[in-house]
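Complex shown without one protein chain; remaining protein chains in place.
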Amino acid sequence: MMHRKGKKRTGIKLTAFLLVLPLLLTGCWNNRDLNEINIVAGMGVERTEGGKILLTVQVVEPAAIQSTSSGKGKGGSSQPKPVFVESCEGETVFEAVRGMLSVIDKKLFLSTAQILIIGENLSRDGIGEILDFFQRDHEIDYSMEVLVANGATPREILEVETDMDAIPAVYIKGTVENTISRGTVKKTMLIDLIKDMGSRGRQLAIGQISKTGENEIRTEGTAVFKNGKLVGWLGPYETRGYLFATNKVKSAIVNVPADKGKIAMEIMRSKGKINVTFKNGKPAALTVKVKVYANVGGYEGRGKLDPDHLIKLEQSLAEEVKKEILMALEKSQKQYSSDIFGFGTNVHKYHPMYWKNAEKNWDVIFSMLPADVRVDARIMRTGISKSPVKKDE
Amino acid sequence: MAIVLAVFAVLIFYDLKEFIRKKEPARVFVIYFLFMAASLAVSLLLAAGRRPSSPAQWIEALLKMIGVMQ
Amino acid sequence: MEKEKISGIQLFLLLLGFLFGSTVILGPAMGAKNDAWLAIILGGATGVLLMQVYVAISLLNPSKALVDILREKMGKVAGNIIAILYIWYFIHLASLVLRDFGEFICTVTFPETPMVVVIAIFAFILVYAVNSGIEVLGRLGELLVPIIPLVTLIISLSIITVRDFTAFLPVLENGMSPVLKAAFNFVTFPFGETIAFLMLFPHLNKKDKLKNVVFLSAVTSTIVVIIVFFRDIIVLGSDLMSRSTFTPHLSSLLIPGLNIEPLIDINLLIGGGIKISVCIYAAARALSQITGIDDYRKLTGAIATFCVVLSIWGFGNVLELFIWSEKVWPYYSFPFQIAIPLLLLLLSLIKKGKSPNAGTKK
Partner (left out) sequence: MPGKTSKQYKNGNQNIIHDYTQISASEPIPGTIEAVSARLGEIFSDCCDFITREISCGRNGQIKILVAYINGFVDKRVLNQDVIHPVLNFLSGTELHEGSCIYERLKKCVVINNDIKEAGDMQQAVEGILSGETLLFIDGESKALVIGVKDPRGRQVEEPDSETSIRGAREGFVENLLTNTTLIRKRIKNPNLKLEIMQLGKQTKTDVCICYIKGIANEKIVREVKERLRKIKTDAILDSGIIEQFISGTRLSLFPTVGNSEKCDKLAGKLLEGRVAILCDGSPYVLTVPFLFIESIQTPDDYYDHAYFATFMRLLRLMALMVSTLLPGMYVALVSFHHTVIPFKLMITLAASRQGIPFSPFIEAILMIIAFELLREAGIRMPRPVGQALSIVGAIVLGEASVAAGIASNLMVIIVAITAICSFVVPPLIRATMLLRFVFLAAANFFGFLGISFVSVVVLIHLCRLRSFGVPYMAPFSPLTLSDLKDSLIMVPIWAMLTRPKILRQENARGAKGSKRQELKTRP
């Protein structure tokens, strides 16, 4: 109470200051209305023939989306397109982003971008440099999906029109999300990419996207990088093997050959662990240990399910998974000599002394090492029916 | 530049009014003006685009001179 | 003069807020990369000890603030000179934290806003807080500081799904020296900075609590920083962690499906706000004691203005700021945080030994 007078004065002063201040400010920095931005749903980067960066954006027209989804269509008049695709060239990514302003009406807002599609040409030249922009800009969403386009330019992919979702980018992201139940594409978020790029002893691997029809895309397979440059692809099954080894399979369907047919096994859970065994202070083998838990999903062949058969089935499932892993290992070791599994990281963590010397030519060492893959499969449930439909027997 | 001057003018005006009303001793004025003059001078220089070498740099130089840092 | 009293819990929370300060944003001891947790533990332990030194000084000179102690133990002239140096140090510290705050806000949220505007408004609000008195500051701390660990906890829990628990391996890859260096950095920032609290300790209403309060706050903040570190390294990996400008902010961006970036702003606003307020209060209080001005409130405005200018003046850009904070700050702080306090402790102990009266009273 003693200082009431003084306190009161500061109070007035403060209020006056706070009220007058906004008036003094000539403009409101960073204040951008939602009306004044273009909401980007997807992005693509590619290298042109001339060696420049070609940035493609897929921009959403919210009003059009709203009217298509809520079905409020006023009838008669043609529906406005929910998205438009626009491209712009530039020496750098950022320049291209800014250059875009001369083609479109409002500022681009990149934070909502769901996918980033990297062109094949650019990937072959190396993606390290262009990623820096996406890492540095404060408006980029780190959980954005990154894909490498195979056989089509990013623009072609972004221009796909699909009936499944008004926004193609969301559709593409959806197909990638489905990877959880397929296990045939590597789901790569931007943050994973940034992390992997910096981490030692691991090469990049990014999911692959290709165009299969006029308005259809397919996300399957993996692009393998070496030192930031695209060196090749893994097919769907190799990708799955790779994901099994790196513990990224949540669910998958593995077909096991059976008597005159196939049995589809649904992988419910899978645990993968990679390791490098050392002998006499030198790496001796690459070990991959995988444990899968599966259910019998479909029995499309002859025979019946009994405990003995189940054990056999477990073995052949393990064999199947092992085959896939070996395929992936083989390709990355022998064909690409690129350690996408991250065996090197493992060495770095547990044998830092050895790693110091070996880091430089780890690729060579990696491609030489023998692989030791152990898969342990377990069948948990067999579904609602006990045995398959009896056929002509 | 003009904005800097205006802001300082308002600040000093407010405080001085208070000080004079309360009949503060001279040392309050002295210390107050010491700080304000230093601030004003530096901010005018900064506003003019000429950054004088900062205390942080002096300290760094001093430490290097003594030999604490390389 | 010492009429205003704060309770033990208020001091605890003020200290906690001060220690969190910009620490929660900058992620100290990141120089040691993978081994930062070791550096944090080492630095934390040393920091706890160092803060106990300050407590000992305060307990040996009951109800005396830093300036009085300096003048009493070192003589009037030398004491005053050192006190003036301390005032400079507090002002400098406040301006550094202001700059951290400004850089963070302008990098992360408002890239088009001039930094000086953000800093000036913030400083103005803090002057209002400081002028309300230490009691109000204490009460404010009670309301606001608990938010910081809460937010940290929320963020940590929500990104625990993105994980790689072996990320902190290998241990001691580059030997001990970067760890020791980072630990030293961690002692000087933030623990040593609590030297400013020597101006506040006399306000505590129950002296016997001082020791525990200070100890607890130092330990708590060390634990929280360790949690923050492990969270960041698990989520980001050591490489990205050491490359990012504001590590905890980056990891908060990774919360799946939700972006709670503004919460981090709040952390810095509270922690940094308390740190700056305490520094400005300490500087103004010390200055008013030296010059014999009855009320420190008359000086806060001028000091805060100077802090704002100094914060802009100090560094050309954010990189300069970071490099300076990492390389120069520890050495610069050494005399203020460690040398002079130890000397004061020694002098206080000697004086206490000499006068048996004081000895028996304790």
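In this document, chain identifiers A, B and C correspond to the written order of the chains, with residue numbering beginning at 1 in each.
As a convention for this text, a residue touches a chain if its C-beta (ideal position, glycine included) is under 8 Å from a C-beta of that chain, and two chains touch if they have at least 3 such contacts.
Keep in mind that this is a model prediction, so the values were computed, not measured.
Touched by the hidden chain within the whole complex are the displayed chains A, C.
Taking the complete complex into account, A:Asn35 is the one of A:Asn35, A:Ser102 or A:Asn361 that touches the chain left out. Annotation: of A:Gln58, A:Gln114 or A:Asn346, A:Gln114 touches the absent chain (contact as defined above).
For the options C:Leu49, C:Ile81, C:Leu143 or C:Leu157, the residue in contact with the chain missing from this view is C:Leu143.
When you scan A:Val60, A:Met197, A:Leu230 or A:Ala258 for touch with the missing chain, the hit is A:Val60.
Along subunit C, the points of touch with the absent chain fall at residues 7, 9-10, 105, 109-110, 113, 118, 121-122, 125, 128-129, 132-133, 136, 138-140, 142-144, 257-262, 265-266, 269, 273.
For subunit A, the residues in touch with the chain missing from this view are 1, 7-8, 11-12, 14, 18-19, 21-22, 25, 28, 30-35, 37, 39, 41, 60, 62-63, 65-66, 109, 111-112, 114, 138-139, 141, 170.
The rule we apply is simple: only the chains that are shown with their structure count from here on.
Each of A-C and B-C has its own count of C-beta contacts, and the greater count is at B-C.
Separation between the centroids of subunit A and subunit C, computed from CA atoms only, is 41 Å.
Between subunit B and subunit C, the centres computed from C-alpha atoms are 24 Å apart. Among the residues of subunit A, none is in touch with two or more other chains.
Interface residues of subunit C, counted against subunit A in their complex, comprise 107-114, 117, 121, 124-125, 127-128, 131-133, 166, 169-170, 173, 236-237, 239-240, 243, 253-254, 256, 259, 297. Listed in rising order, the residues of subunit A touching subunit C in the complex are 3, 6-7, 10, 14, 17, 21, 25, 29-30, 138, 141-143, 191, 194-195, 198-200, 348-350, 352. Partner subunit C is touched in their complex by these residues of subunit B: 7, 11, 15, 19, 24-25, 27-28, 31-32, 35-36, 38-39, 42-43, 46, 51-52, 54-56, 59-60, 63, 68-69.
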